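Mind looking over this structure? Questions follow.
Here the complex is missing a single protein chain, while all its other protein chains stay put.
Presenting chain A:
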Amino acid sequence: MIDIAVMRRLGDFTLDAAFAAPHGVTAIFGRSGSGKSSLINCIAGLMRPDAGHVRIGGMDLTQTPVHRRRIGYVFQDARLFPHLDVARNLSYGGTHDRDAVIEMLGLDDLLHRRPATLSGGEKSRVAIGRALMSNPQLLLMDEPLAALDADRKAEVLHYLERLCAATRVPVIYVSHAMSEVARLATTLVLMEAGRVTRFGPLDHILSDPAAVPLVGVRDAGAVLTGTVRGLNAADGLTEVALSAGRLVLPGRLGRHGDRIRLRIPAQDVILSLQAPQGLSALNVLTCHIAAIEVGHGPGVAVSLNSGSDRLLARITRRSAARMGLVVGQEVHAIIKATAVAAQDIGGAA
């Protein structure tokens, strides 16, 4: 269990954040300047809070100096030691699970290289491996993908998924990119202006229409877990079975039987009262309305139950009124196959 409550004044800005999270991957999500980095610096001990506590697995670390906390930290800029080769960077903090870490992160070919000769993605992988080999009781990652281009991002994200699925070390992952958060995390902490506005299980928050203003209209969208059922080589589509229905998505998304996670942006879901006919969209899920949240703007967030899965749709207030949507009503959710971006699909933890 991770139990954090810290208060720290920084000029005009006040960090006053508290959350609790079970082991697993906890994402801290918020805009830049919302205090995410200050919060994890307090957890690591690099910043001293004016008040509060940092408790990891029942141990109070509030007064413990940085080097005795056993909290691994993967910085956005990797911070590899330029005078040491990759092997000595990796072993700087210890050699815990050395071979397994090197294997998992694909570092074998890099061991004798100098940091200056590595690509951005390779640096990130070495930084992650170095933190893991120090045998931390908690791993902090501060936007490890933010400085990378799209290709390197995809490369490192692939390794991060393996890591998050395999490791027993709890992870706190800071990001302002919802697609990363949705692929990796099990617990979500939302931050705004130095405060935690909401925390809890990721799938609950992302399918909660009341949380849409906190997550942000563009980033809102439920996360579903499905099973790969079929690959069609002829048209390049993959069928994914959900608890009540199936989706057809572009690309090869895994092998038959693989569990995958996908995020469906709320603004890409269309609602229809009748079962649609003669439509180009391939994906139609029959759902029941679980909740309707009317915000201040022109939009309405509708949460939908489809079997045991929850979906989130964002439609205009006018459409909601015209359709006469009420809780409990049966509707059809239409999802365009290409609405689910490749970056929003990943292996399930």
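The rule is simple: a contact is a pair of C-beta atoms (placed from the backbone, for glycine too) under 8 Å apart; a residue touches a chain by one contact, two chains touch by 3 or more; residues count from 1.
Assume contacts and distances are computed from a predicted model.
Asks: Suppose you had to identify the omitted chain by its UniProt name; would it be "2-nitropropane dioxygenase", "Molybdenum transport system permease", "Protoheme IX farnesyltransferase" or "Ethanolamine ammonia-lyase large subunit"?
Replies: "Molybdenum transport system permease"
Asks: Of the residues A:Leu46, A:Ala193 or A:Leu231, which one touches the chain left out of the display?
Replies: A:Leu46
Asks: From the list A:Ala51, A:Val66 or A:Ala100, which touches the chain that is not on show?
Replies: A:Val66
Asks: Could you tell which one of A:Pro82, A:Gly257 or A:Gly278 touches the chain left off the display?
Replies: Within the whole complex, the residue contacting the unshown chain is A:Pro82.
Asks: With the full complex in mind, choose from A:Gly93, A:Gly106, A:Gly200 or A:Gly245 the residue touching the hidden chain.
Replies: A:Gly93
Asks: Give me the chain A residues in contact with the hidden chain, please.
Replies: Considering the whole complex, chain A reaches the absent chain at 44, 46, 65-73, 75, 77, 79, 81-83, 92-94, 114-117, 130-131, 134.
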